[in-house]
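Complex shown without one protein chain; remaining protein chains in place.
A, B and C are the chain letters, set down in written order, and residue numbers restart from 1 in every chain.
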Amino acid sequence: MSTRKMRVGILGATGVVGQRFVELLRDHPWFEIAALAASDASAGKVYRDSCTWRMNGDWPAGAGDLMVQPCVPPLDCELVFSALPASVAGEVEESFAQAGYPVITNSRNHRMDPDVPVLVPEINADHVRILEAQRKWRGYSRGFIVTNPNCSATALVMALAPVHRSFGLRAVQVTTLQAISGAGYPGVPASDLVDNVIPYIAEEEEKIERETKKILGELVDGQFRPDDLALSAQCHRVNVRDGHLEAVSIGLKRPASPEEIRAAWESFSGPPQELRLPSAPARPIVVREEPDRPQPSRDRDAEHGMATVVGRLRPCPVLDYKFVLLGHNTVRGAAGGTILIAEYLRATGWI
Amino acid sequence: MSTRKMRVGILGATGVVGQRFVELLRDHPWFEIAALAASDASAGKVYRDSCTWRMNGDWPAGAGDLMVQPCVPPLDCELVFSALPASVAGEVEESFAQAGYPVITNSRNHRMDPDVPVLVPEINADHVRILEAQRKWRGYSRGFIVTNPNCSATALVMALAPVHRSFGLRAVQVTTLQAISGAGYPGVPASDLVDNVIPYIAEEEEKIERETKKILGELVDGQFRPDDLALSAQCHRVNVRDGHLEAVSIGLKRPASPEEIRAAWESFSGPPQELRLPSAPARPIVVREEPDRPQPSRDRDAEHGMATVVGRLRPCPVLDYKFVLLGHNTVRGAAGGTILIAEYLRATGWI
Amino acid sequence: MSTRKMRVGILGATGVVGQRFVELLRDHPWFEIAALAASDASAGKVYRDSCTWRMNGDWPAGAGDLMVQPCVPPLDCELVFSALPASVAGEVEESFAQAGYPVITNSRNHRMDPDVPVLVPEINADHVRILEAQRKWRGYSRGFIVTNPNCSATALVMALAPVHRSFGLRAVQVTTLQAISGAGYPGVPASDLVDNVIPYIAEEEEKIERETKKILGELVDGQFRPDDLALSAQCHRVNVRDGHLEAVSIGLKRPASPEEIRAAWESFSGPPQELRLPSAPARPIVVREEPDRPQPSRDRDAEHGMATVVGRLRPCPVLDYKFVLLGHNTVRGAAGGTILIAEYLRATGWI
Partner (left out) sequence: MSTRKMRVGILGATGVVGQRFVELLRDHPWFEIAALAASDASAGKVYRDSCTWRMNGDWPAGAGDLMVQPCVPPLDCELVFSALPASVAGEVEESFAQAGYPVITNSRNHRMDPDVPVLVPEINADHVRILEAQRKWRGYSRGFIVTNPNCSATALVMALAPVHRSFGLRAVQVTTLQAISGAGYPGVPASDLVDNVIPYIAEEEEKIERETKKILGELVDGQFRPDDLALSAQCHRVNVRDGHLEAVSIGLKRPASPEEIRAAWESFSGPPQELRLPSAPARPIVVREEPDRPQPSRDRDAEHGMATVVGRLRPCPVLDYKFVLLGHNTVRGAAGGTILIAEYLRATGWI
């Protein structure tokens, strides 16, 4: 791998996920921001003047001075991260892949395409093999499209994967308590959430159910075979800034003791840890022992927001076990997870 | 039934549940507050000076001027409502029952006693028959002890009962998002709940699991036979003032269509409705059709806080159906539910 | 005054203030809703289908079935209430006044016009006399435009007026802590207010300063002469659903004891109380004695949201006295205040 920094572009740079990309790539050892693109309303302005900075602290020095360009190839970069809204992501991402750019995206549009992997590098790094077929089928020369999962699915699948591998999963019930930042900006009006909970997030339950099964599934003969577990999700928006909490019940295929499940979590690691990727959490799964943890405000920053934190493992009278998990939805569940994918692709020579 | 108002006493009158009793009994057509009792710290003071009024509006005229007495019989009344903390409720309630007072209590201490009913008058009014045995076994002459269920169990069992009757329930998964007021005063520190969720409420999951099965069970040959459904609860405290939201999945014993379940809910009623009890909700279960309801702030006051509001009924990939329910935890789930029991006992001649 | 109900129209009926008008006019003894008008996007739909109902409870029976019309005269009614956004209110309101309709508006556009009164009927009912000049200057035959003040100014001026009358005011410092509902819907994003305060509300400080002086001023020779007090406002948005809290310091022209100020507040009343208008608060100013009141959640519903609640009167080391006040911003501070104006105009024969 070359030691030269790779020049990256960000599509949808003015939104919250786009800004999070800019923040997380500040001082990244392998990537440097070379291009920022956004909607026509922002294109042509200096980044600093094109939007309100919603991350903590101040504008990053270099990126703040870049000119925002339209979301049309070519961009002067070797790779694009996409934080585009679903209304436009589909076509724009295809046009960049067609033009030769590797596209690593946080948008949902292509996740369920039969030739696009939904990657969680600790879990299904091997799904990247579909890219050869993708290029052939779509006629891409050097470009491709890789997606990360929905924020809730990301946190969930991390906790499920080691149990799935060791004991098999036949059924999963998950109830989410999701943070406001997951809805983007402006997102949910304050008047809907003060002294309230909203028991509905459009299309979220379907995404969690579908994407989790694709990630835990196998790539056989160039086709994704989703896992056959039964998975049911109920989603809620709660008055929390960052961090999705999920209450989970699981039914196993083979019996396991609580100690065995805990051991599966604590020993879990994968290619990002082996390859010592810059954004890889040392512990992808952090197990807490207190009766009342994980909690969003206290645990979302574990491993710099890149881990899933689990706790309260105990028997479930309906399935086998129940537990609580927490993931940082705008770090590991969005820009951070996408950057980790790029690091994996770089370390393995895909880009 | 006499038209004279019955004189009632309130044990634990200075706490939040005690104050809610006082508020709900203001202008009650059948009961009038004749005695207020509380801990030694408050006894001997005029009610208005004994505590901070935490309900909306001002002190009720009459009750505010009563002298607070110690929680020791005799009190000058015909019936006592108990809002005592669990640390003292057990013995004090027994001493009043022994002294001849019907005791209707919101405290948990006696709920699982084999000779004490946990009453939800729409559902298991017949469980009141155990009181004859209770009197005999305990040597009570005229007194007795009746309990209402835990606030989360109350809202849940209302939504389950009609489905249980019509189709049978084999399994229930419930994840609660509970309001702050359920923890009493001072309850949860604000610094634990700003921008946070606490995924743990001590003993709450056990209470929901046990009490629901007792209420849905049968009284056979003088013994409670709990229902055999598998029930699993996961409890969370969220930043909401009043109203417990619960995400539920149910497995049925006999197949049912969504329309049949909805019909079972909408047609559900029981003795409180037939007897036209003053606090009875016209519709014990309110079904909402919007995709994002019920919500605590918008639906907790349905039927003056005495109903369970349900919504989002849809198939569950793991069990059979999933839905969301909401109940007002300090009205139907506490003082209001207890008063409804008293109304039922009065209308049926038990008091 | 005729006992027949007057037929009213609501401009901007689909927004939050418009919905509040609909809610407050449900069962009004003097007015009935005959017409609802809104933007072209809603016009032509049945009201129930034209927007999401954001008030508590369900759609009002009659109004829910009305067809929404465009905001263009004629409407089949005798009077219009305006809840239009400022971007269109100016011209639309003029067109209705020109067409012969009395227009009573919650919008800011015409408040500072030299021939339009900003009415708080307890305080400056006599300002209504300007309407004769308004009709002459504008060539209105039967129509006219009357405004209510900004929500923060309404609550403030109620507490200031009795002190101003009795002792004169030379200076007022006010810092507001304003509720979310004041920003309309969707208003402030939740992600901006969780664990946060926003120390800025566009144009709010200017409105408070200008309108208060106009209301406390005099109408002399057909011209408004604003009061000469020095008034400084600082405005904040806080995480509260309803109820604006304001911390006030006042400098007096003539010395007064705390008891005299309290007496001025408690004895304050005006035409709405004398005329027993249906929406008039029995006590326009409610004085609380507790050290920590008024509070938004506990005091905003005093007098059905139509009063200003004051407390914590004490000496100010910089001016003379300081105190805290609270007003319900969407009731007295918006639709409720506007309806009270209409009641006053009806009782005095202006409509």
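Methods note: contacts are C-beta pairs under 8 Å (C-beta built on N, C-alpha and C of every residue); 3 or more make two chains touch, one makes a residue touch a chain.
Keep in mind it's a predicted model, so treat the numbers as computed, not measured.
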Absent-chain contact - pick from C:G139, C:P255, C:P291 or C:G349: C:P291
Touch as defined at the start, partner being the missing chain; which of C:N106, C:N239, C:T308 or C:N329 qualifies? C:N239
Of C:R7, C:R138, C:R262 or C:R312, which sits in contact with the chain we cannot see? C:R312
Residue positions on chain C contacting the omitted chain are 171-173, 175, 177, 194-200, 209, 230-232, 234, 236, 238-241, 245, 247, 249, 251, 291-298, 311-312, 316-319, 322, 324
What residue numbers in chain A mark contact with the hidden partner chain? 56-57, 194-195, 241, 297-298, 301
Where the missing chain touches chain B, by residue: 54, 180-181, 183, 185-195, 239-241
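Basically, only the chains that are shown with their structure count from here on.
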Most remote chain relative to chain C, going by C-alpha centroids? A
Using mean C-alpha positions as chain centres, tell me how far chain A is from chain C in Å, no decimals. 48
Whole-Å distance, C-alpha centre of chain A to that of chain B, is 43
Multi-partner residues of chain A (each touching 2 or more other chains): 194-195, 239-241
